[in-house]
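The structure appears below as structure tokens.
In this view, the complex is presented without one of its protein chains, the others remaining in place.
And then chain A:
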């Protein structure tokens, strides 16, 4: 199944893109996706390790299951304000 991955700020800069379509296995979790992102973009390892993830605009933990067509966002430590 395919998911839509959003990258922001320093993560987007390192990856050279802010928007990636990724193929993941059935019943994949956010934790598994972390590994897959780093496989595809090895330079993202450090920042992905420090990031939260959001599934369809809601923060989730690593055991959250991903469904086909989901929008997944990698949220590095925020610095608004």
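By definition in this document, a residue touches a chain if its C-beta (ideal position, glycine included) is under 8 Å from a C-beta of that chain, and two chains touch if they have at least 3 such contacts; residues count from 1.
Assume contacts and distances are computed from a predicted model.
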**Complete:** Choosing from "Acetyl-coenzyme A carboxylase carboxyl transferase subunit alpha", "histidine kinase", "Molybdopterin synthase catalytic subunit" or "Phosphate transport system permease protein", the absent chain's UniProt record names it "Molybdopterin synthase catalytic subunit"
**Request:** Return the single residue from A:1, A:22, A:38 or A:54 that touches the missing chain.
**Result:** A:54
**Request:** Could I get the residues of chain A that touch the absent chain, sorted low to high?
**Result:** 6, 8-10, 12-13, 47, 50, 52, 54, 57-59, 61, 73, 75-81
